[in-house]
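Note that one protein chain is taken out, while the other chains of the complex remain in position.
Per-chain numbering from 1; labels A and B assigned in written order.
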Amino acid sequence: MANILKVKAKASGGKTQVKMMAKHVMESGQRKDSKTGELIPALFLNNLVVKHADKVVFEANLGPAVSKNPYIAFDFEGGAKGDELVMMWSENTGKSATETAAIK
Amino acid sequence: GLLPAQGFAAAKQITDPYEVENFGNVRLLHMTDCHAQLLPIYFREPNVNLGIGSALGKPPHLVGDKLLQHFGINPNTLEAHAFSCLNYEEAAAKYGKVGGFAHIKTLVERLRESYGREKTLLLDGGDTWQGSGTAYKTRGMDMVQATNALGVDIMTGHWEFTYEQAEILENIKAFNGEFLAQNVFVTEDALFEGADEYIFSEDSGHVFKPYTIKEIGGARIAIIGQAFPRTKIANPARFIPDWTFDIYDDRLQEQVDHIRANEKVDAVVVISHNGMDVDIAMANRVSGVDVILGGHTHDGMPAPTLVKNNGGTTLVCNVGSNGKFVGVMDLDVREGKVQGYRYRLLPVFSELIPADPAMAALINDIRAPYLPWLTEQLAPADELMFRRGNFNGTFDQLICDALRKVNDAQVSLSPGFRWGTTVLKGQMVTMEHVLDQTCLTYPETYVREMKGSELKLILEDVADNLFNPEPYLQSGGDMVRVGGFDYVCDPTQDIGNRISEMTLDNGEKIDANKSYKVSGWATVGARSEGADIWDVVAEYLRDRKVASIDKLNTPKLKNVDGNPGIMDYPA
Partner (left out) sequence: PRLALAAWNKNAFEAKDQMSAMKALLGEGAVEDSAEVTLKAPDIAENGAVVPVTVASSMAGVESMSIFIEGNPSPLAAEFIIPAGTMADVSTRVRMGKTSKVTAVVKANGKLYSASKEVKVTIGGCGG
């Protein structure tokens, strides 16, 4: 399955700066289809965990009020160029996946 | 300490109002909001510019004799005519048109030569590439050529951002000066899609260069650009999807502190398109800025407003619109600081300043392909046709009437833009005049059903953008113009409570739950489907054969008695 996360992670001065964006509709479940008038079922990312060297460095629980294509930026201590970040995400439907990205 | 300001009125030589005594070692020439007016035009200053809350009675919220008194300007003079709306028609007939790039060019050259070219900078606050038929047809490139010929050193923008992103970048590339904006950033989405290839800095996210350093007159001057922070709210966001704007006091303060700490500058200047109330508020909150050369709200202020803050004093200037004024800020900059200043706001009376031949030729070349379109004679003006003011001007009413008649609507809405030139009674209204009032890149009209409650919501929303006492919650511009109904407005109330008694021209009260057929133009959301507004207005004038109005739909006002920002109000 295609990855949904785009990650820009930069290490400098003993810290790693992480910016990530998930390609995702973040459908609230409140919206009606303009043609059929029926509710569009909720479909949103509800959890994201980021690990570095087997340690969790960030976790987010999200609701559908987070904008379409969720963006999150945070910094953590440690990390070096070439290290791998492991991201695990799940949707409200229970679907989940794991992706990775390298620190630059 | 800072010397007192020298107003235009303080000029001794009545015979030559453009003789400016030299002072200090740095001369900043400032123009803004010319709205692509290449030729001389008429422009009447407002009779309604209400200040609410702490802005009450303070510049720029002064009109007519109150403005003249505040700045010590004698009535019935050239200056009084330039800065106020008093006796407008008689004075305009006497003193003639204002502005025009060929005349501005002559004045600017004189101000450079008399002071020393190497000690002079010309800064343009933006709203330069929009407002005329030729700017529309050339996508702003005519104004890039004209500002290059004028020798603009630095600019920032607002209506510049109403072209497509790629066009804006092309225009900036063709512009010989520097385009600065510390408050325009790339969106996160665009950064992830490769916008880093053209933006100024991927690390900071600045789309454009935030500031520049100029060494002039033996001083190092930092100039920071501040584009219009509400561009994507006031204008269509769809043209510039990858950029984001805001005020960002904290980032500006960081920028100023960084410059002061690292660039060894003697003075810090901001070329701003915030609008004057926002500039005054920003000068209160951000310290370390010596001068803010501001625009957007089109206030021709004869003297700067002095704002005291942690870092000392910041001078806030605003130099009107439509090419009518050139500001001259002379600074004495020594030993790392501004020791004093002199300021003059020079009105550009085109009959008093000869046209620069090269600029005049360039303007002719720019206009030549479009002359048949621009010069069509539509109808003679039966009374003074103007726009500028918080509520409907006569030209706005004409637009609103045209929308109702041509599009067969009960009521009409037209934006409260502050650009748009003036037509004297008896003058022939041409297509070019209509374009001066309407020419933007989203001119399509619409007709749709709206509930009374929706109409009220729109009026309340715009009134809050104009009268919210917190300047950062304003967006500039004036109240939306209306046709076919009247209302009562209390600017001193809060959102939801300013507008009442909305009543159709036939006396029927507008019902919140009833639907009305509404026509308007310049929608900032999705593109509308109707004809371009200038064609609608032209059709109306051709049929009517005279540019006149039957009824001015201007609101009845509450709680503005004694406000020095209003005079000769019709209701």
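Criterion: a residue touches a chain if its C-beta (ideal position, glycine included) is under 8 Å from a C-beta of that chain, and two chains touch if they have at least 3 such contacts.
Bear in mind the structure is a predicted one, so any value in this text is a computation, not a measurement.
**Student:** Out of B:27, B:139, B:206 or B:298, which is the one that touches the chain we can't see?
**Tutor:** B:298
**Student:** Identify the residue among B:461, B:505 or B:539 that touches the chain left out of the display.
**Tutor:** Of the candidates B:461, B:505 or B:539, B:461 is in touch with the missing chain.
**Student:** Using the touch definition from the top, which of B:244, B:438 or B:553 touches the missing chain?
**Tutor:** B:244
**Student:** In the full complex, which of A:9, A:57, A:85 or A:103 touches the chain missing from this view?
**Tutor:** A:57
**Student:** Which one touches the absent chain: B:45, B:79, B:188 or B:279?
**Tutor:** Only one listed residue reaches the unshown chain, and that is B:188.
**Student:** If the hidden chain were put back, which residues of chain A would touch it?
**Tutor:** 15, 30, 46-47, 49, 51, 55-68, 70-78, 88, 90, 92, 96
**Student:** Contact with the hidden chain only, please: which chain B residues?
**Tutor:** 33, 127, 158-159, 188, 228, 230, 232-235, 237, 244-247, 250, 275, 296-298, 415-419, 457-458, 461-462, 464-465, 470, 472-473, 475-478, 480, 522-525
The rule is simple: only the chains that are shown with their structure count from here on.
**Student:** If you average the CA atoms of chain A and of chain B, how many Å lie between those two points?
**Tutor:** Centre separation, chain A to chain B: 43 Å.
**Student:** Could you pull out which chain B residues touch chain A in their complex?
**Tutor:** Against chain A, chain B makes touches at 188-189, 191-192.
**Student:** Which part of chain A faces chain B closely enough to touch in the complex?
**Tutor:** The contact residues of chain A facing chain B are 6, 8, 19, 21, 69, 71.
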